[in-house]
Structure formats: C-alpha cells, structure tokens
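Questions regarding the structure given below will be posed in turn.
One protein chain is absent from this view; the other protein chains keep their places.
Up next is chain A:
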Amino acid sequence: MRPILLKGHERPLTFLKYNRDGDLLFSCAKDHTPNVWYSHNGERIGTYKGHNGAVWCCDVTRDSRRLITGSADQTVKIWDVETGIQVHSFAFGSPARAVDFALGDKLAVITTDPFMGAPSAIHVKRVDSESLRDSSESLRIITGIQGRINRAVWGPLNKTIISAGEDATIRIWDAQTGKLIKENDPEAGHTKNITSLSKSADGSHFITGSSDKTAKLWDIRTLKLLKTYAAERPVNAVAISPVFDHVVVGGGQEASQVTTSDRRAGKFEATFYHKILQEEIGGVKGHFGPINALAFNPDGRGFSSGGEDGYVRIHHFDADYFNIKV
C-alpha cells in the first residue's frame, strides 16, 4: 500500500479521529490548529482556528456536524465541522486533556490536568445547542485522581465513565452520581502511565496502551483484563479494528532517547496484533518518530497514524490484508 502523507501540522500529532461514516479524518497536534481531511484522498478540507495551545484531543458527533476539541490553552471548543466556525468555548482553570461525546451527543466528558495546585478533574458538560445558549456550568465534576487523566470515555448507555491516566489505574465512575464504581486489579493492570484508551466498535471492550510497553484489552463493564499485548517500546496509541480481530499498537522510543540509537532501533512502527491470540501479525513502518495517534477507519479498510514527526499517514489496506491467516 502507498500511504497518503499529510503535512498539515508543524508540531507532533496528538490525536486522530474518523467520523462515523469514515469519510472525514480529524487531526490534532501540538500546533494550535486541528485539521479535517478527506480520508479517501487526503485532501485538506479545512482548519479550526482559535485555540491558543496544543490541542490534545477531539471528538465528532455522530452526524458529523459538531467537533469538540480540548486544548492546553485551558479551553474546550465546539466547532461547526463544515465551516470551521467556533460554536462555543468552555473555559477551564487548567489545560484540557481528553474529550468524548456521549451517545446522543448531548453530553461530553472532559478531563483537565492538575495545574497551579488544582487537582485533575473529570467534567461532564451539556453540549446540546439549547444548553450551550443557557449556561456552560459543568453538570458534574469528579476529582480525586492523582496525576493527569490522559483519556476518559463514556461506558455503555452513558451510565459510566472510564478514565485512565498517569497513575496507571483504570477507573469506572458512575456518570450519574460521580461515584467510583471500580478500579482495575493492580496485579493485572499497567505499571506505568496509561497513554491511550480506545473502545471497540461495539463498545463492549476497550484497549489501553501504556508506557510500560504493553497494551491491554479490558471488558468495559466488569473491568476484567482480557488480553495483554507485549510491545517492545512504550505504547502511545492503540486502536481496535472494527471488522477483524486485530488491534494496532503504536509507539516508539521516547523522544529523549532517539539520538542514542539508530532509526531501526526506535521501532516507530504500527504493530498489528491478533486480538485474541495476542500474536503479532505484522508491522507498518514509515514514521520518523514515535507514533502518537492511531485510528481505524470505521469501515475497517484502512487506518491512520500520526507521529511525533508531524506527519499523518493514511493507509488503505492492500487486498492481501483481508486474506491474512493467523
């Protein structure tokens, strides 16, 4: 396959997101401007100008009309996808790290970093258009986690919120009351910073990637550890194939150590594992730095990776990918 290289960012990529139809690809980077691209040919449609800091995360509504972005400039902004007009901006007292629309796109969960003495927090906001006019108060605020919360997503039927972060613990919260329901078994869990979390297409399980060089698959309701995938380098990004029993894990050497070894030793490749057998299927190379973001096209026929090198690479699988026998 010949990947499409997108050079729309000047700084390392932080997050990639396909819309539900898979025709649009949103990219966030440490430069201040998220981009949107056609996923089939890599043509840039537009940029969302207005943030004043690194953009850490984004999400798009089911109907692909609204985009939400969380940024280190302590704001979370909602945009009109097709025009790039800012619809709303939530201001926080600390940098926003993760954003995720709930089912129905009426609520969003936002995490904020510990900053100036304030602890990290998980906020739940109403984001439907009526509520945005009235007030921008948080519906619920969950605190009590040490360190950054790198990812927070909604559980099944919006009943729970799953969070993971620097303290290497995955937690399930009651979305209604904000009470802690479950923590993962520390024996089975990660030992270092959890860098990424990605749900399966049906939302029944999710995968986490960690600096401890593993990715782990969890049941979203019971928080039972299902599988562990051993990588050779710290994992920065994970994604689950919507059509096959494949997971893709990306990462690489930490940037500070890149100069001490050659490029091959960095292992800047997206590695495919069989989801159930935990066996490595293969790797896709190409980036010149660690992979920070991965996303599967919802049709399962391609995936995108974003790296520390500032490039997004859109891959459309060759025919033989669909005949892989493990």
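Keep this in mind: a residue touches a chain if its C-beta (ideal position, glycine included) is under 8 Å from a C-beta of that chain, and two chains touch if they have at least 3 such contacts; residues count from 1.
Going forward, contacts and distances are computed from a predicted model.
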Among "dolichyl-diphosphooligosaccharide--protein glycotransferase", "Eukaryotic translation initiation factor 3 subunit G", "Protein transport protein yif1" or "RBR-type E3 ubiquitin transferase", the UniProt name of the subunit that does not appear here: "Eukaryotic translation initiation factor 3 subunit G"
Full-complex contact with the absent chain, from A:Arg44, A:Lys106 or A:Lys159: A:Arg44
Residue among A:Phe92, A:Trp154, A:Trp173 or A:Tyr273 that touches the chain left out of view: A:Tyr273
Of A:Asp23, A:Asp105 or A:Asp174, the residue in touch with the unshown chain: A:Asp23
Contact footprint on chain A, counting only the chain that is left out: 1-8, 21, 23-24, 33, 35, 37, 41-49, 63-64, 82-84, 228-230, 232, 260-262, 264-265, 269, 272-273, 277-286, 313, 315, 317-318, 321, 324
